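Only one protein chain is missing from this complex, and each of the others stays in its spot.
When the chains are written out, they are named A, B and C in that same order, and each has its own residue count from 1.
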Amino acid sequence: MSYARQMLDTYPRDANVDSDLLAATIDALSDCAQTCNADNAADLTVPDVAEMATCIRLCLDCTDICGTAAAVVGRLAVNDPRVTRPLLEACAAICRTCGDECERHASHHAHCRICAEACRRCERACRALLEVLA
Amino acid sequence: MSYARQMLDTYPRDANVDSDLLAATIDALSDCAQTCNADNAADLTVPDVAEMATCIRLCLDCTDICGTAAAVVGRLAVNDPRVTRPLLEACAAICRTCGDECERHASHHAHCRICAEACRRCERACRALLEVLA
Amino acid sequence: MSYARQMLDTYPRDANVDSDLLAATIDALSDCAQTCNADNAADLTVPDVAEMATCIRLCLDCTDICGTAAAVVGRLAVNDPRVTRPLLEACAAICRTCGDECERHASHHAHCRICAEACRRCERACRALLEVLA
Partner (left out) sequence: MSYARQMLDTYPRDANVDSDLLAATIDALSDCAQTCNADNAADLTVPDVAEMATCIRLCLDCTDICGTAAAVVGRLAVNDPRVTRPLLEACAAICRTCGDECERHASHHAHCRICAEACRRCERACRALLEVLA
């Protein structure tokens, strides 16, 4: 059981969301932030780094936005949909765009293939949470 | 001239936004992140810390969301409104809520009065940028 | 296999460190950052929040320092020991102090018990990496 999942049942929340779904979203956000961060390091080592400029730029945004969403959702004792909804929408949008770009490089860079998977999984997790979050 | 303002004219941007407005937003976001962060430290030193729990919680969210928005807008070579618009909306929303809560404590805690000012200024800056950003 | 572990063998590194050890450290840092972040949210909901002020303060530092160490170590294509060594030392120190404080509350707050475990595991991981990192 992930730390996010363990923590969720130790304190009260106002948001009426299933703990498994919430923990899966937090873990997907955290994994995506970490993977996009590592993908930048990997992109900077390839010979065709000029081809990777867009990928690096998008991974920077995806790291920051997913990292902050993981932090905010990971502290979700009280849910304010005016904050969490647009934040998760920004997250789903950057995961879509970043995942598309990583996928373009997936056949020749294993790090982009793995990063695309993390982005796809995170986009799905954000949209699943948006569906149930008031 | 702030570093954000100095950097803006050294590289091309696709977003057709006035550099002064963009730099003012980046600086307001960065100031608000920093001030909410310091307000947490200050809130934790007061005798009535139990009264400050909501303020601390909102300042944590405001620090993270404004910090990430400052990073993303500070790298705005290419603007994707599907990402920047909801991110700035999340930012304006948490600045409003956090500013309201800080204002409740402004008369007895100087740190909350200053933090409320930073939140109000940041909320206005986010809304001003949203108006001109495609 | 964690995303950190998957990413590590997809690009060259100058640091002659075992991939399993490196990935275990990145995961421990990321878990600790996430768990300390959630512990803040949990601490803010308890009736005796005034008793938790030190715990909240230390968890804030631990979240930030472990999160940055996870990012830096997760991009470790090139290792500069003048940077990574003091960063990991700062990390081990805050994990020790934060783990001690969380342990004081472990018997009456499950979130502090789990957080203490994450801090202990992260401290050990940082020290293990420090031993092998040039």
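Note that a contact is a pair of C-beta atoms (placed from the backbone, for glycine too) under 8 Å apart; a residue touches a chain by one contact, two chains touch by 3 or more.
All of these numbers come straight from a predicted model, not from anything done at the bench.
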(request) Have a look at B:I65, B:L88, B:C102 or B:A118 and name the one touching the chain we're not showing. (result) B:A118
(message) Across the whole complex, list the residues on chain B that are touched by the chain not included here.
(response) 2-4, 6-8, 10-12, 26, 30-31, 34-35, 37-42, 44-46, 63, 67, 70-71, 74-77, 109-111, 114-115, 118
(message) In the complete complex, the non-displayed chain touches which residues of chain C?
(response) 57, 60-61, 64-65, 67-68, 71-72, 75, 77-78, 80, 82-84, 86-87, 89-90, 93-94, 97
(request) Provide the residue numbers of chain A that touch the chain removed from this figure. (result) 40-41, 44-45, 49-50, 53, 56-57, 60
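Quick note on the criterion: only the chains that are shown with their structure count from here on.
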(request) Would you mind checking which chain's C-alpha centre is most distant from the centre of chain C? (result) B
(request) Name the chain with the Cα centroid closest to the overall protein Cα centroid. (result) A
(message) Under the over-half criterion for shared residue numbers, do copies chain B and chain C use the same patch or different patches to meet?
(response) same
(request) Could you please state the distance in Å, as a whole number, between where the Cα atoms of chain A are centred and where those of chain C are centred? (result) 20
(request) Give me the residues of chain A that touch two or more other chains. (result) 67, 71, 75, 77
